[in-house]
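Notes for the one structure printed next.
All protein chains but one are shown in place.
Chains here go by letter, A and B, matching the order in which they are written, and residues are numbered from 1 within each.
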Amino acid sequence: MTRPLPAQPAAGTGATSGYPQRAAGIANALDGVPESEILTVTLNGKTVKARKGETIMEVCHRENVFVPHYCWHPALSIAGNCRLCLVDVEKAPKPQIACQTQVAPNMVINTENAKAKENQQWMMEFLLVNHPLDCPICDRGGECQLQRYSMEYGTTHTRMADQKRKFIKPQADPLIDIERNRCIMCTRCVRFTDEIGGEHVMGVFDRGNGNYIGTFGQGPVSNIFSGNVIDLCPVGCLTNKKYRFKARPWELKQTQSTCDHCASGCKVTSWTRNEKLYRCTPPSRKNHDSFTINEDTEEFICNQGRFASDYGFSAARLDEAKIIIADRLTPTSFQNALDRAAKDLQAVVAAHGPSSVAITVSPRTTNEEALAIRALANSVLKTPNLEWRYGFASDAAADAVSLALKHATGSFEQFPDVIVVVNGQLEQQVPVTAMLIQEHARRHGSKLVLLGHHHSAYLAAHATKQFYNQPGRTSVVVEALAKAVAGDEASKGELSTILNQTDAEVSALIALLQSAERGLVVEGLMDFEGAMIAAEVPATINFTKALGAEKWGYLPCVTQRNAVGLCRLGVESKGLKPSELLPAIKSGKIKALVAFGADSLTAFGDYASVAPVLDQLPVFVIADYFDTPLTRVATTVFPLTTNLERTGTFADIEGNLALLNQSVEPQGDSRSALEIAAGLGKSLGSDAVPATLESAWAAFRKEVAPASTLPIRGLELEGSTNSADFVVVDNKSQARNRSTSYNPGSYRKDGLNLRGTLPSEALAVPHASVELETGEKGFVLLWGPSVLSKGHVENQSPIAETLLPKPFLEIQPQDALEMGLEKDQFVILHIGDRRAKAAIKYSRGTAPGCVYLTSGGYGAFDAASLGGPAVVTLEPLNEKAPNQGETLVPQEQH
Amino acid sequence: MSITELERVLLPNIEKNETEWLSAYKAQGGYEVARKALGMTCEEMIQIVKDSGLRGRGGAGFPTGMKWSFLNKKDSPRYLCINADESEPGTCKDRPLMEQRPHTLLEGIICSCLALEVQSAYIYIRGEYYKAAKILNKAIEEAYEAGFLGENIFGVQGKKVDIVVHRGGGAYVCGEETALLTSLEGYRGYPKLKPPFPAVAGLYGKPTIINNVETIINIPFILKNGAEWFKKWVHEKTTGLRLYSVSGHVKRPGVYELPPTVTLKQLIFDICGGIRNDHELKWVIPGGSSVPWLLPHQIDVPLSHEGVAAAGSMLGSSAVMVMDHTVCPVWALANLSHFYQHESCGQCTPCREGTAWMFKIVQRIEDGHGTMADLDALYSIAGEGKPGSGMISGKSICALGDAAAWPVGSAIAQFRNEFEEHVRLGYCPYKNKRYWMANGRFVNEQFHPHKHH
Partner (left out) sequence: MLNILKDETERIERLFEKYPSRRSAMLPLLWMVQEKTGWVSQEAMEEVAEILAVTPAEVYEVVSFYTMFQQRPTGKTHIALCDTLACAICGTHEIAAYLEEKYGIEVKKVTKDGRFSLELVECIGACSMAPALLANEDLHGNLTPESLDQLIASCP
């Protein structure tokens, strides 16, 4: 993801945490800052320029002067409590903290003289007074900032002769270990959970020397970004429970790669040894001569990426090719399996024609793999049935997503000053994208407008305007809004009726939209069934167009990792529609199926409904990571390499490329889809399928960046292991040093073209087909996909259960009060004759009259069979969940 | 000078400890100054306060008129906070003021609000002052009923003053002005980073003036009698009568209203009757627990900011603690260090770690397990009892860090011999002098009269 940095330190959100309120920020270039805003200061004897209102820390950062710091973090508010950054300022009566003190004209700052050094030494001594000297058994050893700073800024001896302070060690969070004795009270974790995590679940308790960090009632740090506190912690207080005591950082190989769980496309570092993944973190950085965790990173990742990237080490992992011999799947060599599959396919094509073959592609397929598979389909097997969207529940949903991606133009590189989010539980669909939106609203002063029938509560806390409508009415709202923006008075009236708002409110909304310099319309494609997005997507695209294509971008949020790349490569069927696949197999129209990834057939791991159908196929070739009921009905099985075992590129929702970089050797005989596709091609007697990664990349590059002569750094596939400045495309680094003026044409200098365009003519908007009658007591039940939901791949992570969001039922406080429902109270949901149990959570994101099941419903309901939004009634139970949801227990069906 | 000769303005009937309710106050011309102030301009009032030379009674002694003129009047709303947190050990003068003269305080607040063009004032009173809070609340009720508070006060259209009593919960640091604000905002009482100063961005981010109770209660008197009247009592730049809280081993501890020309020696030996049991004076803490200690030969100085500073200490909150020769300075320092490590908010490194570390060392010396190296470490942490010296002072977010370090530095400077003696002997010598029970605590003669010589 692109992380925009503030052009100037923006005002904080006010007293949210009791900490000083101005947000921190890393200084960026002074280009474009008006002369009147510039002043000069002397920094360590050198005259340098600075912007008015900048802090000393920001100036030092730009001038590459390192000032040691613990509490300061560029993404968090300024706490100013560690006092390590005290520097000497001439004429000031006291030393000043660099992180908060603003520069003044002609200030003479010294960060390295004897006075400054003395202060640093003293603060280090204080911090070590109560810090246990247990580095040998501390998990942070080798990448600890306290260790590092004490060597650089501390003294060698200790004068502390008394007992050190000791805290008890409660275990609250299943993922994060707390060792309070090591804590230096920088409060980074507390500020992170409050400001970026969105909920003040961590706190500082007690006071004075006895104060400590923790959670209320020793509850877990329940939020999807909580894992980041591990990296943020400069010492060994918060450590990764899954990594503790397993390895030392210097023994591990670091590979800069990308996460394959969602289309936010975060960059990550895989830390491996002996072909095992030890941990996954945001990109590491160079500290002196070695690479360490970057505790000042702004590139946070979500818990799914951090903790669930190890799915390849599941016990269900396939590691050998298999073919059917006498009705039994029998291990064989890779080449044998290729030959056998080729022979089978050839026979089917010969007997029934190419259209009797279908190829399905997992959304985790890299661009290079997709290109090879496409060549296999188009040039070798010549079948029109090539599709990545067979996992979708309906054609409507699949088509809406493709339509959305085709017209996607938006990106955060535009540095939007107004962001409109239409629907979505974004922090679960595309967590880090949601975080970016929140960050824009919270730190950079972007105005945030939430529209639609479901708003994420995470974003609602930062919304400038928030208007709900009933499910199924979103397209009507955005269409009316489009007209109103164009000046249509009648639509304004219509809007105030649908939104239940005063005319003044509606006018204010329109004025806000019109005031945008650089707007971004974000659409959360949360409607799994597609009944609603079929209308919402074209309406929202039209809306963006009405706002003005030169100023506004459209950014649809899909969860599937490489949806953008696959759409761009046209991995979409020209023959069978997604919904037609299973019927066609049943009817015998499809005789052979080649599945690249079982998640291309069932996203959520509900094998039971699919396997019996697939069993009817005369030829079923599958390449997958795991042994599942699907592989068991195949005729040929290829073991597939996982996220860690192969190299290639993924596109993210903003149209950037990121490199998936191999870090461990493939298990057993696993191969990438590219090798399998190329092998099949070859066995079928063709060399139309690119056989190497390099040739596939070259072909891909020719397609998406035909005009570019620039190298696309990091993508040259030499393997950029241990390269700190792993920058995927050139414009990313430019984005960091951007000037404030926005030039829509300039941000894709390398000519990479993975974006769509807004349509020249307004798109036709189908009539919204959803009208739900909830009756007196009913609610509309909504859910959406989530990166944390159960799924074919996700289930295989050893800690999938832990990561699964607790089954809360989000409901408007007002609705809950009317029903007499308390927080954490259990209710039974009745949907037709089916029931499930969940705990109540008050949320400002759910529209009145609607409830939202956070777990996405998977687990209690089989999402695909439930249909679109359903009407539910709630039956309160006399039972409360202790502080958190409980694992959702499906109730027996009547 | 005897007590009877002294003029009393703020607490004329301190011995009786009776509350002056509205009817009695009005009968004495109460609220007339506020009425008069309604007819004055803000500039006029601030000028009078400036001219009077009134300096804050909370501890720092900052000129009140000057502080008021820093208030950013371009931003609104603005707030006035009355610091009634009175937690500096030794200080106990705001409590009688609030308990006995609640309406005078309210009138002071009204006048100050008018001068500062402020419409809401908060009295932040320490949680332990249950009675004073109740009295204030009742007085406020009376004043609202009488139309002296609320909308259109004294019937003047558009003039509005609201006063709210806000009780603390037991935290010395909340007396620090910015911690007071965060506490009032409903958070942990963490001092804020400065700048911005409260006069620009204080309570709820708005311009705010914070003044001590005694400072504000002086305002109506000054407005009524004029700046010159206030300067009747003057020593250098310290003007007006002020309340001195005297505690410890004097014969007559109490709160005394005195001019700044009175010397510390007069206060102890004349006004308070000298040391109990005619013991020897050992040392004096002249301005609340945070200030450097003075030895008997240093006390012949006027009790003004300048006078006490000349002796090497600070007037602070003018709380005089007197110790006789039975008190072990190391033990006393351990007691004070315990106070500071207990009251540190824990936010910033030097204070959080430094206060606790100092306490551990001092206690260890007192227990007889100290070394000479400990003394050196202590001295380097605490510095010489001067602003900016040592490892804490000047490096912390708020002045609590400084306040914790100064007594340590000065105790060592004044009583180095005794500290070294503790180290050498390996026990506290005072325990041998039979002033101490087996548990090492001071023997109060009231409880154990027979043990005394």
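Rule of thumb we're sticking to: a residue touches a chain if its C-beta (ideal position, glycine included) is under 8 Å from a C-beta of that chain, and two chains touch if they have at least 3 such contacts.
If you're wondering where the values come from, they're calculated on a predicted model, not measured in any experiment.
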Residue, one of A:T55, A:N81, A:Q145 or A:T215, that touches the chain absent here: A:T215
Residue touching the undisplayed chain, where the options are B:G254, B:G274 or B:P429: B:G254
Absent-chain contact - pick from A:E90, A:E199, A:D319 or A:E879: A:E199
Which residue of B:L241, B:M321 or B:V423 touches the chain not shown here: B:M321
Sole contact to the chain not displayed, among B:G147, B:G169, B:G273 or B:G388: B:G169
Touching residues (missing chain, whole complex) on subunit A: 15, 18, 199-207, 215-217, 822-823
Missing-chain contacts mapped onto subunit B: 77, 86-92, 94-95, 126-131, 162, 164, 166-172, 183-189, 204, 245-249, 253-255, 285, 289, 319, 321, 323, 327, 332, 335-336, 339, 342-343, 345, 437, 439, 441-444, 446-448
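We take it that only the chains that are shown with their structure count from here on.
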Subunit A to subunit B touching residues, read off their complex: 14-15, 18-21, 78, 80-84, 86, 93-95, 97, 100, 119, 122-123, 125-127, 129-130, 159-163, 165, 184-185, 204, 206-211
In the complex, subunit B residues that touch subunit A: 171, 182, 185, 187-188, 190, 192-193, 204-205, 341-350, 352-357, 360-361, 364, 371, 373-374, 377, 387-388, 391, 394-397
